[in-house]
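Please read through the structure below; I'll follow up with questions.
Removed from the display is one protein chain of the complex; every other protein chain stays in position.
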Amino acid sequence: MPSKSNKPYDFAAWFTWVDNPVRVRRVVRALLIFCAVLFVIDLLYHRHAYFGFEQSRGFYAISGFVAFAGIVILAGQLRRLIRREENYYSPESIDGEKYPPNELSIIDNKQRSEFTDSQQNESITSRSTAHMDQGGDK
Amino acid sequence: MNFFDQVPALQIAVPLIGAPVCVLLRNGRAAWAVTQFCSVICTLLSCMLVAATRDGTVIRYELGSWSAPSGIEYYVDIVNASVLLVVSFISAIVCLYAYRGAEKEIQQDKHYLFYTGWLLCITGLLGIVITGDAFNAFVFLEISSLATYLLISLGPDRNSLTAAFRYLIMGSIGASFILIGVGFLFAATGSLNMADISARIPIADSPRTVLVAFSFLTVGLMIKAAIFPLHAWLANAYHYAPVTVTALLSGTATKVSLYLLLRFFFNVFGIQFSFGQMLLNYVLLPAAIAGFVLMSVVALYQSDLRRMLAYSSVAQIGYIVAGICLVSPLGISAGIVHIINHALIKSALFMATGCIVYRLGHAHIQSLGGMAKQMPITTAAFIASGLSLIGVPLTAGFISKFNLIAAMLEQGWWIGAALILASSLMATLYIGRVVEIMIFRKPRTSTGTLEVNEAPMQMLIPLWLLIALSIVFGIFGNETLSIASAGAERLLTGPLAPALVPESAYLSTGAGQ
Amino acid sequence: MNPLWTLLPPLAVIPFILFFGEKRRNLRELSIIVAGFVLLFINNRIYNDVVQGASPESGSLAMMGELSMKLSAEPIGNLFALLASFLWVITTVYSIGYMRSHKEINQTRFYICFAIAIAAVMSAAYADNLLTLFIAYEALTLSTLPLVTHAGTDAARQGGKTYIRLLMGTSIGLLMPAVIWTFVLTGTTDFEAGGILGPEIGTTTLAILAGLYVFGIGKAAIMPFHRWLPAAMVAPTPVSALLHAVAVVKTGVFALLKIATYTFGVDTLAASGAGEWILWIATFTVLASSLIAFTKDNLKARLAYSTVSQLSYIIIAALLASSTAITGGAMHIVMHGFAKITLFFCAGAILVAAHKTLISELDGLGKTMPITMVAFTIGSLGIIGLPPASGLWSKLMIAQGTLDNGYIWIIAVLMLSTLLNIGYLLVIPLRAFFKPLPAPQSEDNHHSHDSTHASDESYDLLSSNSMQAAGWQEAPAPSLWAIVMTSSVVILLFFYPAPLVELLEQVQWR
Partner (left out) sequence: MTLAQPAFLFLAAAAGCAFIRNAKLRALLLLAVPCISLLWVALLDSGTHATVQYAGLTLEMMRVDGLSRIFAIIFSIAAGLSALYAWHVRDLMQQIATLAYAGAAIGGVFAGDLLTLFLYWEVTAVASVFLIWARRTHGAFSTGMRYLLIQVLSGVLLLMGLLLHYQDSGSMAFTSMTLGSIGTWCIFIAFGIKCAFPLLHNWLQDSYPAATVTGTVVLSAFTTKMAVYALARGFPGTEILVYIGAVMTLFPIFFAEIENDLRRVLAYSLNNQLGFMVVGVGIGTPLAINGTAAHAFCHILYKALLFMSIGAVLFRTGTSKASELGGLYRTMPKTAIFCLIGAASISAVPLFSGFVSKSLILSAAGKEGYWLIWIALLIASAGVLSHSGIKIPYAAFFAKDCGKRPAEAPRHMLWAMGITASLCVLIGIFPGVLYSLLPNDVPYHPYTFGHILTQLQLLGFALLAFVFVMKTGLHPHEIRAVNVDSDWIYRKFLPKQIKRISPTIGILVSLPGKWLANAVAHSTAQLAKLSEPRGVLARGWSINSMVFILTVVMGLVLIFNFGKV
């Protein structure tokens, strides 16, 4: 069932900043400040801790940063090792095939897309739907 | 003198008188009627004998009231009474069958001769069985053999003459061996009466004479009973004789020889001598086992039904001999039971083959396709008796085979048991092969159909009578088994006489001659 | 109630079958069903006796010396007889649909042989001694041969040849000497509580004897004597269903259970370890036949190999020599019986309604034959032993029994076999349901109209809409009823196995 276009309130507006590099930069800056404040508090506040190393200053900050970055980077390396094309196991695996459309209700209503950079998307969308229809006949 | 006392004599007299009557009548139908009549009478008489001896009674009949040992004595106990019954019953049934069965195979003008030969043959066979006199047995053996040569030579095929001739040669050699054996026995004991000999052998002072007698009798009886490797005459004889004759002989002739073998070695020589001293089983058992194994294989590869059944007969004789060689109550009774049952089964099989030959004119196995459609009753008969031969439960063959194997295992001869089973499996195969062709194969004629009718009722009825009997004996196995075990008991008691004739009296009369 | 009565209905119905013949086939089949119900009733009466601890027996017919033919009812036999008689009724109902719509020839002969086979099964079930069992066994072999070769084609002939050769060969070559040997050793062939073979008989002898029995009973289809079973699949499906899924093969394993219980005795068998060497072969059979089943694309052939595998479960149960395992084996006879007959019924239904015999052709058949395929699923679950189907209980008990005498490794084999079962059995109905329809354009005829319609609805089969849609091409109603009946029993026995357990509690182990 298509959602109605004349809604009283559009939650999408909450997120429009994501597509605005300036506002994104502002958010990042806020995050930096937030982190800095936390770090400072951590320096001042004596935490209860289970382990000695945990007590060291900035432990959580550093470990959070390092762990995250490390995971992402290591994962990137892992990908080089284990990446395969989508129908690697079998041409009939779920990774290669389309989701059968009869259980879905694929609705793509472009008239509602106030946020669209309209020049590119129509062609992509129509192509993908056409493709989907073909897949459905299988 | 009441009637019953004369039964042993009548048993021989009836067919013996019937034979010249047939010649005099010079008419096929009439001769058939006489033969049928005589056979039925004989059957009734042997029934009476069986009934009388079943409890262990021994009937000793002095022919012409000449007392033994100088006179000829007919000696009837349960062992030979049962063989008498088998012989005369088979004769009666096959004779019924011969009414139509022989009509095509044997020239019309020779029918009366055929029936004469038949009666003489029966006379001989019955005589061998009933007599208690060793020489007399030889005489009857010759009678039956000569009659058999005649019967075989009446076959439609030219080969039947050569087959008869070969049988003649081998039979004569066998008979003369027996004669030599009997002669030596006479030399050793001074008596021809079996009971008498049996009583005297232990005291005979010339063991070498006895040994020679023993050896000649062994080989002679092996020839007559067609024990491997002295069986070769049988295949041709059964193959080329008129099927009716084969049906008769397969049920009687070899069985009678086997009886004689039993009688001589168990009662006349005594178990102790035959098996304890002479180790007869060391001679017979290898022969028997080689016989039933090899001959079953041979049967598997035959292209003619009659020849296949002939070799199967040799194999079955091997079973009987193997059972006897065990010298145990179970083994001997298994042997005797198989003598009876195999007579029924093999005669039935040959009669079924006769039905096929009657319609087809031949019995080439490969040409039997479509049989089940055209001659269903015959096919069914063949299957039923084939199953019995294989030893499927509820048939007579099962009873014999069960007891035979049990006897083997009882003695711990499991190799023997295994070989019997192997040979049974081959029986399954060779019977199965024929049945398969009869049921499943398309006829080998150009039209693809077999244009024959069912065999005449006069042939089918006796055939099915035999089968019915074999099934009855398969279900109520105790009917035959009790006779057989009584016979085994009788055979195992050793010498025929002592209990009956006081030894002292015997000695005095015997020595006096 | 005298178990001899059980022979009456199947034998007495034969004249009726002959009398009604092809002309009045409704009456003919009705008479069989009536006979079936009578038989069921008699067996039920016997059940009532047995479950209270009684063992009704018939008079004995002396056959050879001490040996006689005699029937007597004991729990395992009664269970088996109940199974066979119940399924006789159902199979007859099924046959009505199958034989007619498949236009089989010689239906009268078919029903007669069937009745004789049932009589043989009854006498095997109630056999009081080895001799009677052996006789019934042979009678069963011979009476079913015409059923195997029913079609009369070359393939049928070839199948019949293998069938008779293997079964006759093993029974004469191995079973008969085993019976005779037992007789020679003990002087009797009676089935007695605790067995007749004592420990005084050496282990080697017992081991050889056990081997002779297991291999001699070719109907139990242990390797290498299993070939007859796939070969017999040329028979019409009702035959494969009742005889080669239930009556014939189960007579084999039933005989083994009975021999293990009443001839060897669980204690002797366990103490001597005589059956151990055969256990290896039986477990090998379980696995090997499962693997072979994988390679079979022909539906009935795959079911046949599955049967071979399942039969070896029961052989294992018999050889484990524990009362739990043997009880489990007896229950497996019933539970596998219902499950496998369902599968065969389904195979026949597929043949009749869709003219398909190969598994690879079944894709999408769930749409046209949903009831059959659901039943097939239930049957498969029953054989695999997954809830809510009954096979679980028997498998559980057999597995439990393996521990009694310390054969732990056998559990592992049973479990592995369960997985293999899923792989070759459950996959069949599932691909019928869940694999998309094959592109049907290449196919001929009347389907072509449906095909476009089918492709867009193929995904929501079983939804209420498609139930109403007229796309069903099920087997004829009688066959369908039979399928529904047996598959319901498969589920029923999962929830309510109590009657079986109650009956088997009456077995006297020693």
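Going by the order they are written in, the chains are A, B and C; count residues from 1 in each one.
Here is the rule we go by: contacts are C-beta pairs under 8 Å (C-beta built on N, C-alpha and C of every residue); 3 or more make two chains touch, one makes a residue touch a chain.
All values reported here derive from a predicted model rather than from experimental measurement.
**Q** Among C:I164, C:A235 or C:L381, choose the residue that contacts the chain missing from this document, as touch is defined above.
**A** Checking the options C:I164, C:A235 or C:L381, the one contacting the hidden chain is C:L381.
**Q** Consider the whole complex, including the chain that is not shown, and state which of B:M48, B:L85, B:I197 or B:L230 touches that chain.
**A** Final answer for the missing-chain contact: B:L230.
**Q** With respect to the chain omitted from the figure, which of B:I41, B:V139, B:V297 or B:V472 is a touching residue?
**A** Residue touching the absent chain, from the options given: B:V297.
**Q** Give me the subunit B residues in contact with the hidden chain, please.
**A** Touch set of subunit B with respect to the missing chain: 163, 165-166, 169-170, 173, 177, 207-208, 211-212, 214-216, 218-219, 222-223, 229-230, 232-233, 235-236, 277-279, 282-283, 294-295, 297-298, 300-304, 307, 311.
**Q** Spell out, residue by residue, where the missing chain touches subunit C.
**A** Residues in contact with the chain left out: 381, 384, 386-388, 392-393, 396-397, 399-400, 403, 408, 411-412, 414-415, 418-419, 422-423, 426-427, 430-431, 433-436, 458-460, 462-465, 467, 501.
**Q** Spell out the interface residues on subunit A facing the chain that's missing from view.
**A** Contact residues on subunit A toward the absent chain are 1-3, 10-15, 18-19, 28, 31-32, 34-35, 38-39, 41-42, 45, 47-51, 53-54, 58, 60-69, 71-76, 78-79, 82-86, 88-90, 92-101, 103-110, 112-117, 120-121, 124-125, 128, 132.
Quick note on the criterion: only the chains that are shown with their structure count from here on.
**Q** What chain sits nearest the middle when you go by CA atom centres?
**A** Centre-most chain by C-alpha means: C.
**Q** Could you give the separation in Å between the centres of subunit A and subunit C, each centre being the mean of its C-alpha atoms?
**A** Chain centres of subunit A and subunit C, defined by C-alpha means, are spaced 59 Å apart.
**Q** Using CA atom averages as chain centres, what separation in Å is found between subunit A and subunit B?
**A** About 101 Å, centre to centre.
**Q** With centres defined as the mean C-alpha position, give me the subunit B-subunit C separation in Å.
**A** So the centroids are 46 Å from each other.
**Q** By residue number and range, which residues of subunit C touch two or more other chains?
**A** Not one residue in subunit C touches at least two other chains.
**Q** Along subunit B, where are the residues that touch subunit C in the complex?
**A** Those residues of subunit B that touch subunit C are 387, 390-394, 399, 401-403, 405-406, 409-410, 417-418, 421-422, 424-425, 428-429, 432, 436, 440, 475-478, 481, 485.
**Q** Can you check the complex and tell me which residues of subunit C touch subunit B?
**A** Its residues touching subunit B are 61-65, 69, 131, 134-135, 138-139, 142, 149, 157, 160-161, 164-165, 168-169, 172-174, 176-177, 180-181, 183-184.
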